[in-house]
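Note that one protein chain of the assembly has been removed; the remaining protein chains are unaltered in position.
For subunit A:
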């Protein structure tokens, strides 16, 4: 089984990298990009029976820094 963890900076946390991407898109002529937020996706290949609660524990302890980052988990 697999889990996919999406990690994003929380709302209100300044994302200078996203801002640089937004600026670059504007330079390329893409108008109307009001904002860009950059995050990361972590795919986990897990032993059968691993629970979402365990993945949540992984996020809390290592995968995300919950001071500034939020995460969502997709189990499949």
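Here is the rule we go by: a contact is a pair of C-beta atoms (placed from the backbone, for glycine too) under 8 Å apart; a residue touches a chain by one contact, two chains touch by 3 or more; residues count from 1.
Following the convention adopted for this analysis, contacts and distances are computed from a predicted model.
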Identity of the absent chain, which is to be given by its UniProt protein name, from "ABC transporter ATP-binding protein", "Na(+)/H(+) antiporter subunit D", "Sarcosine oxidase subunit beta" or "Phosphoribosylformylglycinamidine synthase subunit PurQ": "Phosphoribosylformylglycinamidine synthase subunit PurQ"
Among A:13, A:41 or A:75, residue touching the chain not depicted: A:13
Absent-chain interface as seen on subunit A, which is shown: 13-14, 16-17, 20, 61-63, 65, 67-68
